[in-house]
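The structure is given below, and queries will be raised subsequently.
Here the complex is missing a single protein chain, while all its other protein chains stay put.
Letters A, B and C mark the chains in the order given here, with residues in each chain numbered from 1 onward.
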Amino acid sequence: MNTYGTRFKITTYGESHGLAVGAVIDGCPSGVKIDMDAIRADMSRRSQGAPRQEEDKIEWLSGVKDGVTLGTPIAFVIANSNARSKDYDVLEHCFRPGHADYTYFVKYGLRDHRGGGRASARETAARVVAGAIARQLLEGITIHAEVAETGEQKEGDTCGGVVRCRIEGLAAGVGEPLFGKLNAQLASAMMSIPSAIGFEMGAGFGAALMSGSEYIDRWLPGGGTVTNHCGGVQGGISNGMPVEFRVAFHPVATLPQAVECLCENGELKLLDIKGRHDLCQVQRTPVIVEAMAALCIVNYIL
Amino acid sequence: MNTYGTRFKITTYGESHGLAVGAVIDGCPSGVKIDMDAIRADMSRRSQGAPRQEEDKIEWLSGVKDGVTLGTPIAFVIANSNARSKDYDVLEHCFRPGHADYTYFVKYGLRDHRGGGRASARETAARVVAGAIARQLLEGITIHAEVAETGEQKEGDTCGGVVRCRIEGLAAGVGEPLFGKLNAQLASAMMSIPSAIGFEMGAGFGAALMSGSEYIDRWLPGGGTVTNHCGGVQGGISNGMPVEFRVAFHPVATLPQAVECLCENGELKLLDIKGRHDLCQVQRTPVIVEAMAALCIVNYIL
Amino acid sequence: MNTYGTRFKITTYGESHGLAVGAVIDGCPSGVKIDMDAIRADMSRRSQGAPRQEEDKIEWLSGVKDGVTLGTPIAFVIANSNARSKDYDVLEHCFRPGHADYTYFVKYGLRDHRGGGRASARETAARVVAGAIARQLLEGITIHAEVAETGEQKEGDTCGGVVRCRIEGLAAGVGEPLFGKLNAQLASAMMSIPSAIGFEMGAGFGAALMSGSEYIDRWLPGGGTVTNHCGGVQGGISNGMPVEFRVAFHPVATLPQAVECLCENGELKLLDIKGRHDLCQVQRTPVIVEAMAALCIVNYIL
Partner (left out) sequence: MNTYGTRFKITTYGESHGLAVGAVIDGCPSGVKIDMDAIRADMSRRSQGAPRQEEDKIEWLSGVKDGVTLGTPIAFVIANSNARSKDYDVLEHCFRPGHADYTYFVKYGLRDHRGGGRASARETAARVVAGAIARQLLEGITIHAEVAETGEQKEGDTCGGVVRCRIEGLAAGVGEPLFGKLNAQLASAMMSIPSAIGFEMGAGFGAALMSGSEYIDRWLPGGGTVTNHCGGVQGGISNGMPVEFRVAFHPVATLPQAVECLCENGELKLLDIKGRHDLCQVQRTPVIVEAMAALCIVNYIL
C-alpha cells in the first residue's frame, strides 16, 4: 500500500532516518522533457524554514535519458543527509503522544524509532518530486494551494491550520462513478498527507447547514454556475468550474517541551525529545497538497 | 470503477429507473450463515420515510446455498418496482442545477435521464445489503452512526446535515501506510456516498485551530488516551480507541419548487420536476454511512 | 478473484447448478450499439452438441437502454434452466478423480457438489457473452480460433485437443512490459479456461529446440517478417504480425464409466456419475478461446 495511482503510479520508499527516501514512477509517458527547475522550486517550497535542512539532491536511477522520459519506470533517490538519529535514543522503548510510534509498533512488532520512521513527513519529499512531474503532464491545468487559516501560535507550543486548494482549467467530465469519484479520490489523496484530519469540497461542512435553495449552484445561461458551493464536482465528475477544496491539518504533535510518553511496560515517563521539528508545519504544506492533487488528477487524464 | 474493496470486493450495478439494482460480492469467506433479518432491518432504516416506497425484495442468484455462503461470488438483485419514469420526461434535454445530470451527459455523451440514473441514491440499496453482510464478519466490532446536526427546515425548501459515526472494538494496528491509511480509506468511502461534501476524523476542522498542547491526546497509564481528538487513528493505523468521524451532507438538490434548468441549447428553462424526493435525506443516511464503514473495515480485517 | 481485466472488467458469478450464471461488465464505453445476434451466434457455438441443452436467454439488468450501452455497469443473468442436480447426489461426500471437487472442498470447507459448482464449464457462458461485447469494440481486429488437433476417440472414453488462435489486424505497439506483456496476459487468460493445460506462442515448444538462426524471424524490407515463429509478440509488445498461439486442453475428466472416487473418510469408492458431459469438449472450446482473447486485447486497446 505504498503505491498511489492506477495509470501514473508512484511507489514511495524510505524511512526518515534510513539511507534515503525516493520513489519509482510507473506509467509516465515517454518523450516528456522533465523541467528540473520546476522540481527544485517545489522542493524548496517544501523545505523552506524547516529546522532540518537537507540538500535534497535527486539522483535519477532509470527511466530518464538526457532529461527526457523513456516510458520505462522512473526511479529516483534522495539521500537523507542530515539525520540526527541520536536525538531519538530516549524513544527506543517509549511512545510519544500524538504520534504514530505506538500504532507502528503494534502493527509491525518493531519499528525504526529514529525520527518517526516511515510516518515522518520526510517521506513527502518523494511525493513532491513525483507531483512536480505529474504537474508537467497537466497542460492547461493549474493547481494552487495556500494557507487559509492558521492556529494562533502560543509561546512554547505548536499549531496547525487549514489549506485551501483550487484547480483551474480542468474540463468537465473528469471522474469515475461510483468508487472513483473525483471528490472521493481527492479526499483520500489529501487524508494520506501526514497530519491531515479533515477534508471538504466547496462549501463543505458549511453546506450541511444551508437550505437547499441557498446551496444549489444556479446555472448561468450558456453554462457555468453563479456560485460554486459544490466545489466543481457533481456526482463525482468535474463540471468545468474550478475544483475547490480545503484540508485541515492538526497541530504539530511534537511539542517544544517535555511530554509524558507511554513506555512498553505501561508506565508513563516525562521525556524531552530533541528531534528538530517545525512549530507550525502548515506553511510548508501547500506544495504537498498541490503534489497530491496533481497525482490524483493525472491518473484521470492520462 | 464500480468496484469497492480489495479483499471483500463489491461491484454494484443498476440505474435508478432501470430494471434493477444489485451487486456481486467477491471475497466473502465460505461457511458464513447470513442473517437475513439483519439485512432487512438495515434496508428498512434506509427506506424509512422515503417518498418512493419499494418492496426491496432481494433475490440471491449465486454464492449462497441454504442461507450459507459458498465462498464463490454472491450475486443479488433488487428489482426497481416503483419507478415513475414519466415524471422525468421534461428533463430529456435539460439539466437540473445541483445534480449530476450535466456531468454525466458530458462524460458519457448520453444518459438515462430518468431519476438520476446511476447517480441516484437508489444505488445505495446495494451497498446497504453488502454492508450488512460485511458487518456480520466483524466480530466484536460495532459501528454506530447517527445524525449529529440537521439544517433548519424551511417551508418549501430542503436541508442537509452532518452524520457522526463511531466504530468500537477495533483493535490497534489496523491500517496500511501510506496510501491505504485507515483515515484516508474511510474518507474516500464516505465521500463516495451521494451528497457527501465533507469528512473529518475526531476533532477535525476544529483541531486545525487548537494549539498542539490542547490537541495531543495524552496517554493514560497502561494505554489508551484521555481525549480522542485524533479520532482513533495515528499515522493511518488504528490505536485502539474508538474510531470517530463525521460526514457532512449537502441539502437535497431537488427543491419542491420550480427551478431554472440548463438545456442542451444553452438556454435556461424554469421546470417543475415531479419526481418523488426526500426533503431531508440525512435521516436515512446513517445506515449508509455504517454500511460503507463496514465495507471499509472488513477489507482490512479479512 | 472473479474479476478479469483492468479497463474492461468483467466479474462473473454463478454455480453450475444454482439459479443462474452471469456477469457485471464495468468499463464498457457508452453509446455502443450491442449486436445481439452476434452474441447469440457465439452462444450457439458454445453450446453446439452439448448434452445439457439450455435456452441461454440473456436478461439485461442494467447498463443498456434500447440496445445501446450507457457507460454504466452492464449486468446480465443467464438462468440455469436445465440442471439435473439429482445426478450428483452420490458425490455429496466423495471426490471424483481429475476434477476440482477435492480442491474446492479443501479451500472452502464446503462445496456445492452439484455439477462442479463454480469450477464447471457452465461459467464460461458469461465469458462468451462478455467476450462477444468486447469483440464489438475491436474495430479492424479479427480473432479466429479453431481445433488444431484432437485426441483419438476411443469407445467409452473421452478426449481433449489443441486449439489454435490467430488475431489479425492488431497494430504494432500493444503490450505492457514487464508484467503486463501481451503474451503473458494471453497465457493467463487461456489458462483460466477450464481444462487448459498448456499455452504456447508461435513456434512454442518447438522453438526451444531450434537453433537461433532457424528461429529468428527475418525482416522483410519495409517491415514485417518472413516467418512468425515468435507469434507476433516481441518483448511483450505486438509487432504488427498476426498474433498466433495454441492452447492445449486435457481430455474431459468425467468418463462415461464408473470411476474410483476418494471419499471424505479416505476410502475409495467406485461410482457411476450420471451427470451429462461431453465426451470431447474441445469442439466447443474455440469460441471460449476467442472470447478470452477479445477480453484480453480490449483491455489494452480501450
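The rule we apply is simple: a contact is a pair of C-beta atoms (placed from the backbone, for glycine too) under 8 Å apart; a residue touches a chain by one contact, two chains touch by 3 or more.
These numbers were taken from a predicted model, which means no experiment stands behind them.
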Which residue of C:28, C:43 or C:203 touches the chain not shown here: C:203
In chain A, positions touching the absent partner: 1-3, 9, 11-15, 18-22, 24, 26, 30-31, 60-63, 65, 68, 70-75, 77, 107-112, 117-118
Where the missing chain touches chain C, by residue: 1-4, 12, 95, 97-100, 102-104, 106-107, 118-119, 123, 149, 151-154, 157-162, 172-181, 183-185, 187-192, 194, 196-205, 207-219, 221-223, 225, 229-231, 233-240, 248-255, 257, 259-262, 266-268
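To be clear about the criterion, only the chains that are shown with their structure count from here on.
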Longest centre-to-centre distance from chain C, chain (CA-based): A
Angle, in degrees to the nearest 5, of the Cα rotation that carries chain A onto chain C: 180
Computed distance of Cα centres, chain B from chain A, in Å: 26
Whole-Å gap separating chain A and chain C, where each centre is the average of the chain's CA atoms: 44
Centre distance in Å when chain B and chain C are each reduced to the mean of their C-alpha atoms: 36
Chain A residues counted as touching two or more neighbouring chains: 177
